[in-house]
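Incomplete set of chains, arranged as in the complex.
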């Protein structure tokens, strides 16, 4: 059951950390910390093993994987010794990384499209999608893969411009053939993935598969999709702390947060448009869990010096018995790539298993992994966990 | 279904806050914030209403309830207007507060026993227990109560001195008749409560009913008991944060905490012997949830200036994917009495319902409320909640 | 040496806290905590006593002083008993509070100008200034004051629109006679104060006296002026922490801060234009002290629930020996009015003493009190303190 993992943004920090980690863990050089599919409750013969994964992807960046991994080691994200131990294998993945046909990439600062050697820039988004489909099929054939899961780990894109064709699959197919951008890059990749018969996972807050036309396409193609926005830090804490206040019948009066981050995503999010998408999904979880909206906002600030290490600070004020005013605050100092990468591996493996078991459409059972889960899903972490455990158990039964 | 709530330490901050709150909420002057039995998931006809509760208790202190309530208002723990609104009713409870026959009281600094008017100091612990039993029976008769739940909210006592009679009920009964202390005060109250046919709840980390001889007594008398050590702050956070790390397969390397508190309990806990009992129960939850013991300690320091408001700070260091080192810290600034009082009301009501339904022995289903739950109980808050919801549902069914 | 203190925004939180405090301290009901002129190093016969101060002011708000003081007591800013103890005296100040002739007031949401009873709205800013001057003169005569210090404690106004007449006093005098707004409200008050022979202090980040034309006016009138932006919280900490890093030759890489505040000023600062003025003055101090600009920003967010209590959180990352990366963070939970009010009293007293001693123009020696001091002043608190101590000593000598 060899399973392809095709990463949009395949040369970015999260992608490369995922690759290095998968290679290191399968070689026995590191424990699978951070990988929840390796917990006893989620072990299942229905889920492909880490060793079954084969990596490929698109990116506009041309930085070599080994170079990028060494940069991450210098920044304290990866252990240098591990990078060297897997460098040759990592270099072997280069052959499966393709230049992005459009601007949906990990480094939007250089949205170069393919040059003449690649057949020139695509004439339309339909053309670009066709190239992506071809890349996916070639990858499948080359490695004799049972299936490929496409995961978007590129930088957050600005909020998408609405377009009438987003509402209907037939209209979308028509519109894509005309010049100009109908879909934002993340959605174009989702369109191409589903067209190629591949499940799609959006680890970012971008549009991805979350358009009615793409829901129709997933349904037509009998494919599952999951997302959005990997839950790696402040929102993870919200998803356990907000239920605590709710279960104790304490009234949250305000919840304010600030996220300081460097790195590629930090620079992108300094753009207020992208920022708005991300901060909204960060605050939404509170209303969903508490049943009311406390005061306060979540801010994101770019501080390049912090690199891949993100510091989030939250202040929560609340009322208890007879209105007594109380407060708590927390600081979270996490390495974004190290938190995200194992979840990317988990999602690829679980979505592959879901596909194998015949799951179609949005998969809310994967809400455990996301800030803004698709479908009708709980927002508290404990409920999400119970749902996930049941889901994985069901996959095994389906398979048996 | 009038239900007595007999509070050991009935003139202390937690007890008086419970009384004022119950009176204010039933009068419609305040919302039942902090009372979890008022959440939709726990509403049940099997649980006595707040309006069904009748208060009494023992204390060595002789400070008037209204005086104490006004002191709490001056300290910012209770709203002054609420105290005045219920002052007359609160004063009416005075008739049901008895002097402690022994040293198990809210103010261990002045362990006066009853004077000549009360028949002189007790000749033995059997004699002291008999007086407590008599007080409980008189309370029941005076108010025509269906049952009484005895709740220990007195100050934490030092770790108990072991005694052979703790292991066997018959031996205990024999030993109590001799002069000298066989049981620590909290256990003597538990003995008397069970002897009088009353369920017992220990909201403190003291011994309470946690002796084999007392387990035999509860079994013999067909009574439930619950405890220990109300979970109101730092440990509440541990019980949601530790599962978060576990579910995400993140390895907690160290968890260090410091609790700064003033107030009566702060002074008691400055005593290293009492401190040891409390800090041990605070740290135990981590091993239970994580399956291993991280480095670090929990410290308690007495800072009188902080009064009833407690500040806890915790530092957690953890490892993620490929060993990457990360950390979080939190500060909790809570009012201990305001957090504890509604839980005392919840416990009285739920334990009364358990008794009515025929529950006997330790009640691990109430683990949601405790740092160090009796019986075989989960330590993660979400699991404790699920257990509690099922338990309350079962009580309704039993009753129907 | 009876000294008038004329407060622009005289019905706001800072003004009323100043009045209540001055009355309470002079009555011996409270210690002068927070008043630096009461420290031994600054005691001087040249400085008028607290008991010499007479209060008046302008405001667009019409809320009574006693009502406002009681609101502040309910919000935990003032002790209720103190408010009642001085209520009669506080009410006596009402006679010296005038409606604002224009929009420079404590509550910019209702910028009503004087109605017909007051002679109708002013026809020009010259007319408005003339009314302010008349109010000041009437105040001086009514109380036989030696001098009046005008202090702006109204809400922060948006960044001012430049106008050519700001650069020259003669041009300004001409322009003020024409219809329309030439000066922002704070500068119009400064113009009127200086015209009436009164020293001017700006406790806000607004324009105030900081225009070339007004500097000329102060020089012509032989008057001192001081400002801007009282240093009450986060910036106070910056002014001691930044020198610490500098003196230890540690390189600050980033300094990020967030200020969460409710209250009137919080609402005003939610306006990005006002916010920009304030955050710029908050960050400037770092560059001045360190000699370079670290990364990072200072944000202000409005959280009404926090009321007058402000929470600021700052993260500082720095490098030490051989480039080792380190960090510190702090949380400041201060009551803005309680921090500002004693400084307002200090500034009124010190500026009066400066005027008496013949000081003319900007007074950088008062930099100790300000985020963004006028003139050529040091930014580290210790240097500012040394400068202030020397200045006050000099005033005594000048007087002797």
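A, B and C label the chains in the order they appear, each numbered from 1.
Simple rule for what comes next: a residue touches a chain if its C-beta (ideal position, glycine included) is under 8 Å from a C-beta of that chain, and two chains touch if they have at least 3 such contacts.
All figures in this text were calculated on a predicted structure; none of them were measured in a lab.
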Copy number across the full structure, from 3 displayed chains: 4
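In the analysis below, only the chains that are shown with their structure count from here on.
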If you take the chains that touch chain A and keep only those that also touch chain C, what is left? none
Taking each chain's mean CA coordinate, chain A and chain C are separated, in whole Å, by 50
Which integer distance in Å separates the CA centroid of chain B from that of chain C? 51
Name the residues of chain C that each touch 2 or more other chains. 331
Within the complex, which stretch of chain C touches chain A? 253-254, 256, 258, 260, 295-297, 299, 301, 303-306, 311, 313, 315, 317, 329, 331
So in the complex, which bits of chain B are touching chain A? 17, 20-21, 24, 30-36, 38-39, 76-79, 82, 236-237, 240-241, 243-244, 247-251, 319-324, 326-335, 338-339, 341-342, 368, 380-383, 385
